[in-house]
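Only one protein chain is missing from this complex, and each of the others stays in its spot.
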Amino acid sequence: MDIATVLGIGLAIGLVFMGIVVDFSTFSLKLGNMAFFVDFPSVLIVIGGSTAAVLTSYPLNKVMRLGKVIGSAFKQTPEELIETLTLIIDVSKIARKNILAIEDALPSIDNLFLRNGLRLVVDRVDRELIIDIMHSEMRYLDLRREEDVGILKTYASLSPAFGMMGTLIGLILMLQNLSDPSAIGPAMAVAIITTLYGTFMANIFFTPWANKLSNKKESDKILREMIRDGVLYIEKGERPDFIEADLMNYLPPDLRTMYEEMKFESAKGDS
Amino acid sequence: MDIATVLGIGLAIGLVFMGIVVDFSTFSLKLGNMAFFVDFPSVLIVIGGSTAAVLTSYPLNKVMRLGKVIGSAFKQTPEELIETLTLIIDVSKIARKNILAIEDALPSIDNLFLRNGLRLVVDRVDRELIIDIMHSEMRYLDLRREEDVGILKTYASLSPAFGMMGTLIGLILMLQNLSDPSAIGPAMAVAIITTLYGTFMANIFFTPWANKLSNKKESDKILREMIRDGVLYIEKGERPDFIEADLMNYLPPDLRTMYEEMKFESAKGDS
Amino acid sequence: MDIATVLGIGLAIGLVFMGIVVDFSTFSLKLGNMAFFVDFPSVLIVIGGSTAAVLTSYPLNKVMRLGKVIGSAFKQTPEELIETLTLIIDVSKIARKNILAIEDALPSIDNLFLRNGLRLVVDRVDRELIIDIMHSEMRYLDLRREEDVGILKTYASLSPAFGMMGTLIGLILMLQNLSDPSAIGPAMAVAIITTLYGTFMANIFFTPWANKLSNKKESDKILREMIRDGVLYIEKGERPDFIEADLMNYLPPDLRTMYEEMKFESAKGDS
Amino acid sequence: MDIATVLGIGLAIGLVFMGIVVDFSTFSLKLGNMAFFVDFPSVLIVIGGSTAAVLTSYPLNKVMRLGKVIGSAFKQTPEELIETLTLIIDVSKIARKNILAIEDALPSIDNLFLRNGLRLVVDRVDRELIIDIMHSEMRYLDLRREEDVGILKTYASLSPAFGMMGTLIGLILMLQNLSDPSAIGPAMAVAIITTLYGTFMANIFFTPWANKLSNKKESDKILREMIRDGVLYIEKGERPDFIEADLMNYLPPDLRTMYEEMKFESAKGDS
Partner (left out) sequence: MDIATVLGIGLAIGLVFMGIVVDFSTFSLKLGNMAFFVDFPSVLIVIGGSTAAVLTSYPLNKVMRLGKVIGSAFKQTPEELIETLTLIIDVSKIARKNILAIEDALPSIDNLFLRNGLRLVVDRVDRELIIDIMHSEMRYLDLRREEDVGILKTYASLSPAFGMMGTLIGLILMLQNLSDPSAIGPAMAVAIITTLYGTFMANIFFTPWANKLSNKKESDKILREMIRDGVLYIEKGERPDFIEADLMNYLPPDLRTMYEEMKFESAKGDS
C-alpha cells in the first residue's frame, strides 16, 4: 500500500475543509460554515451527470470494473519487480532439473500473467504460440489500462463541465427571481457551489487517479516484458545465472542495488 | 443494444431537469421553473449555428449519414467478436470440403466486410488482389470512422462557441436597454441560457458520442483484422482448428474464456 | 460546387441575424437592433488586427493566394476521383497504340498534376526522374496545403484574441469615464461587440474553412497518389484493364460502386 | 527584407492605437485617451515578469541571441534557394576543372553552412567524415531553431499569465480600498491594463514571431538538404548539369519556373 496516495487524498480534503471552517483572523473554528458547502442537488448534477456522460462514452462493464482498478493502482509497490525477478530465478532452478516440476509451484504464484505463461510452458505448448499468446495478452492488458486511464480522464474533463452547467442553472433561476435582494447572495453562493464541486472532483480525485494509473501502466509494462523474457528463458532451459544477469537490466538502478544487497545478504545467510 | 448508453443520456438529462424543477430546501416541485429554461432563438443559434458550421466543414453526405452512424455505435456488443469467430470457423469447415459451397452461406452473413471477403474467395480472385481489396476497404472504413468522430468533435467544440455568441448578443441587447431595472435580471437570464445550451449539447451529447464512436472504431479495427486473417486462411484451405487457435488471439482474455466455455458447452451438447 | 458549404455559411449568418432582430416574445421584427451590432472600429481591430498578425507570421504571397485557395476548396466534388480515373484509363488506351499520341490529349486535361506527369511521359523522360519529379511536386503541394490550413488556423486563434483586446480597450475607456451612469450600459455593449466579432469570425469563417481545407488536403493526396500510379503504368505501357483494376482500390467503396454502375451503363450503351 | 512582416506589426499597433484615440461617433481624435493606457508598473510586470520566467527556463546565452535570430527571420527571401542553387552550380563548374580552385571562391560565399561544407571538400576531408560533420551541424542548427521557437512560445504563453497576475494584484488593492467610490473605475481600469498588455505582447509580437521562425525553420531545412547534396556531388566531381537536374527537385514548383526562366534569359544573354 502506497501510503503517500492515501495521505495525499486525505491531506487535500483536509486542507479544503480547513479553508472552509477555520477563521484565521480570529483563529476560531466556524463549523457552521460547513452547511454553506453542502448542497445535495449540486452533488447529483456533478457526480451523477459526469457518471452519466461516462456511461454514454464507455461500455457498462468497463466503467464498473473501475473501482477495482483504482484500488489495485494504490496497492502497487516498486518491490514487485524484485519479488517477481526472484520468483522467476527460483522457478528457473526447478525447471533446470525437471521442467514439469514447476507445475507444483504454479498455484502459489499470484501474478496471473506469470502463472499463465508458466502454465503454457508446463503444457509443452509450442514456443512460437507461447510468444503469440503472451504478446496478445500484453497488448490487451495495455489497451485495458489505457481505457481505464481514458475513463478517468473523461471524468476529469466532464465533472467541471457539469459543475459549470449547475452554476448556469442556478444563475438563471436567481436572475429570474431578483425580487428579494437579501436572497441574491445565498442564491449565488449555491449556484457557485456546483463549480466548486466540479473542480474538487477533477483535481482531488480524477486527475491524480488518472496520473497514478498512467504511471502504473508504464511500470506494469516493464514488469510484463521481464516476465515474458523470463518465461521464454525457462522454456528454453536457460541457466539461472544467465537469466538473472539479463533480467536485471529491467530493474532501475536503485532497485538493482537493492537486489544485489539482498542477494548478498541471503548468500551470507546461506553460507 | 448497450443499455448503459441510453441510460447514461437519460440519466444526464434527468439530473439537469431535476436541478431545474426540484426545490431541495422545501422538497417541492416547481415545474414553472421549466419556462425559464426554454428559449427558442437560443435553440436555433446553438443547434442551428453549430450544424451550419459543421456543414461548412464537411461534405453534405458525410454529415447526413451521421444519424445512422451514431445509432450503429449504440448497437454494438462485445459478443460480436465471438459470433464472428464462430461464423468464420463454421465457414472454414464448409470450405475444406468444397470451397464453392460457401456461396450458399453468403446471404446469411450480416457483416458486410466478411461477406465481401468471402465473395472474393468464391469468385476465385487472386490472393494478392484479395489482400489489396480488403486492405483498401479497411483503410476506407477506418478513415470514414475517423471522419465521423471528427464531425462529432467539431460539433462538441462549436456548440459552446455558438452558445457564447448567443450570450454575447443577449448581453449587448440588454446593455443597450437598461432603462427598466426590473427587466435586467430576466434579460441576463435569457442571455445566459444560450451558454447553458451550448455546454449541455457538448457534454451530454457530442463529446460522449464522439468518445463512444472512437472506442467503437478501435474495436471494429480488431474485428476486421480478425476477419481479414480468417478469409485469407479460408482461401488457403487452412484447417479449422488451426484457424481457431490463431484467431483466438484477437479475443481479449475475458472473451477468450467465454468462448472456451461456450465451446465446451456445445461439445457436451454434441456428445 | 458543394452546396452545403455555401448553405452552411448562409445559415450561420442568418441565425445570428435572427438572434439579433427577431423578438420572439412578441414575434416582431426589431430591425433597429442591428444598429447596436455595427461598430466600425471593432471591425478594424478584429479583422485588421488578425490579418496584421497573420502577415507577420507568413510571407505576403502565401497570404495573398488564400482567397483563391478557399474558393477552390469549395468547388471540389467527390466525383473528381472517378473522372480522373476514367481519364487515365482513356489515355492509357491511346498510349498502348502510340505513346506519343497522348500529346494531343494534354491540352484538354484540367488537372495540372496529371498533365505535367503525362508531359514527362511524352517527353520520354527517364522513369526514375519522373518518379523524383512527381514525388517532389506531391511533397510541395502537400506542404503548401498545410501552410494554407496553418494560415486559417492562425486566423481562427488570433481573431478571438484581437476581439478580447478590443473589449479590454473599450472597458478601460469606459471605466475611466464613469461620470454619466446612463452611458455605462451602451459603452459596455460596444466594448463587448469586439469579442462577439472575434468569436463570429473564428467560428463561422476561419475554423470551418480550415476544417474544409484540411479535409480537401487528405482527398487531394489520395487523388495524386492515384494519378502518380496511373502515369507510371502508362509510361510502362501497362494494359488498361489491369490499370483500372489496380487504381480502383483508390476509390472509397461507394464511389467504386458508382464507377462500376457507370461502366455498366456505358457498356450497355456501347453494345 | 520581407515587407509584409514590418507592415503587419505596424498595422497591428496602428489599429490598436486607432481603437484607443479615435472617437468614431464624432470622428474626432481624443489623444488624451492615450494617457489611460500607459502604466509603467504594468509594463514592468508583463515584460519584466515574462522575461524573468524565460530566463529561469533557458540558459542566458540562448535568450540573448534571440534578438539577432528574430532579425534574421525577417530578412529571409524565398529567392535564397535559387541563389544558392546557382552558386552551387557555379562552384561545381570550377570544381570540375580543379577542385582546389574553389578555395578562392570561399570568402565570397555568405551562407556559412555551404562555405564550411566546401572548405571540407577543399581540405580533402574523407567523404564519410564530411557527411558526419554536415549532418551533425544540420542537427544542431535545427535543434537551435527549435529552441528559439520554444523561447518565443514560452514568452507567448507567459506574458498573458503575468498580465493576469498584474490584474489580480490591482483588483486586490482596489477591493481593499473601496472607501472612495469615484476611484473604483480608474483603479479597475489600471488593473485591467496589465491583461491588455499581456494579450498585446502575446498576439502582436510573440505568437507571430514564433510562427515566422517556425516557418523559416522548415525552409532552412530544405535549403540545407540541398546544400548538403550539392557539396557531396561536388566532392564526387559530378557533372554540373546532373547536379542541377537533381537539386532542382528541392525548388517548389513556382521557384522552379522562375529558375528556368532566369536560365533561359541568361542563356539568351550569353548567345
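Chains here go by letter, A, B, C and D, matching the order in which they are written, and residues are numbered from 1 within each.
Here is the rule we go by: a contact is a pair of C-beta atoms (placed from the backbone, for glycine too) under 8 Å apart; a residue touches a chain by one contact, two chains touch by 3 or more.
Bear in mind that the values here come from a model prediction, so they are computed numbers and not experimental data.
Interface note for the absent chain: among D:Ile3, D:Ala52, D:Leu100 or D:Met262, the touching residue is D:Ala52.
Considering the whole complex, the residue from D:Gly19, D:Gly117 or D:Gly166 that touches the absent chain is D:Gly166.
Taking the complete complex into account, A:Met188 is the one of A:Val43, A:Leu106, A:Met188 or A:Met262 that touches the chain left out. Only one residue in the set A:Ile204, A:Leu232 or A:Met262 touches the chain that does not appear here, and it is A:Ile204.
By the touch criterion stated above, the residues of chain D touching the omitted chain are 39-41, 44-45, 48-49, 51-61, 63, 129, 132-133, 136-137, 140, 143-144, 147, 154, 158, 161-162, 164-166, 168-169, 171-173, 175-178. In the full complex, chain A makes contact with the omitted chain through residues 2-5, 7-12, 15-16, 18-20, 22, 24, 33, 36-37, 78, 182, 184-186, 188-189, 192-193, 195-196, 199-200, 202-204, 207-209, 211-212, 215, 218, 245-246, 249-250, 252-253.
One rule holds in what follows: only the chains that are shown with their structure count from here on.
Chains making contact with chain C as well as with chain D: none in this assembly. Copies chain B and chain C of the same sequence differ by a rotation of 70 degrees once their CA atoms are superposed, given in steps of 5.
One inter-chain figure worth recording: chain A and chain B are separated by 28 Å, centre to centre, where each centre is the mean of the chain's CA atoms.
Residues of chain A found to touch two or more other chains are absent.
Taken as a graph of touching chains, this assembly is arranged as a line, each chain contacting the next along an open chain of partners.
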